[in-house]
Each structure stands twice: as C-alpha cells, then as structure tokens.
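Removed from the display is one protein chain of the complex; every other protein chain stays in position.
What follows is chain A.
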Amino acid sequence: MLVNHPEAAHWPVDPSRLDLVEEFRRKPRGPHSDELQKLLHRMRWSGVGRRHVLVVLEPNRRWMLARMPGRRGAPVETFPNQVFTSLAEAEWAVFALRWEALTGQTLAPSRTTP
C-alpha cells in the first residue's frame, strides 16, 4: 500500500507574511529561508487549489499550466493560454494561485509577475 496524507500539511499560513511572498518572487527556485520552505511544503504537500502541474510543450523551453484531475484515468486539465518560457515564471504563477487558495487574498498586480 501507498499511504500519503496531504491533509496532514498544517503549517499555519500567515496572510500578512508578504515578506515570504517577496522572497519567493525573487528566488522561485531557492534556496529559501526556513519559513518559506515551510510555506512551500504546505503548498506542495497539501496540493492546495488542486494539484497544478506543467505540461512540457518544448523540452526545457516552453511549458503550459495544467492541473491533475485527482482521479486515475481522467484527462489532465490544461490551460493553453498560460504558457511559460521559464520554470521560474511558472513556479511564480502557481505560487500566486496557491497563495490565494490558502489565504483568500489575491496578490497585488505588482507582485504577480516575477
């Protein structure tokens, strides 16, 4: 058996910690501070906002935003209008979606581009 417990991810997210948002925006691929590591782990393990993934359009050059269906055999949901030309850009876009799902707060437009 495989047992994962994504619902067990319970590090408390503080919506006022925009400093962590800023840290991630500056360095999406790390290395990250202890608290940003915990925030990212909360996002990645829990799969908040359903599990966003990328679909490779061109190896190591272009990626499209997508989301796992949460069920084996069901198609991956893709977002053809959201194409990224760097992994950092993609990480940031998904971070912003997850931040909103966790805190209910949309990141200000100035913060939504890397």
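Operating definition for what follows: contacts are C-beta pairs under 8 Å (C-beta built on N, C-alpha and C of every residue); 3 or more make two chains touch, one makes a residue touch a chain; residues count from 1.
Definition applied: contacts and distances are computed from a predicted model.
Peer 1: Which of "Phospholipid/cholesterol/gamma-HCH transport system permease protein", "NADH-quinone oxidoreductase subunit N", "Cytochrome c nitrite reductase Fe-S protein" or "N,N-dimethylformamidase" is the UniProt protein name of the chain not shown?
Peer 2: For the chain missing from the view, the UniProt record says "N,N-dimethylformamidase".
Peer 1: Can you list where chain A touches the absent chain?
Peer 2: 1-4, 6, 29-31, 37, 41, 44-45, 47, 51-61, 63, 66, 68-69, 72-76, 87, 90-91, 94
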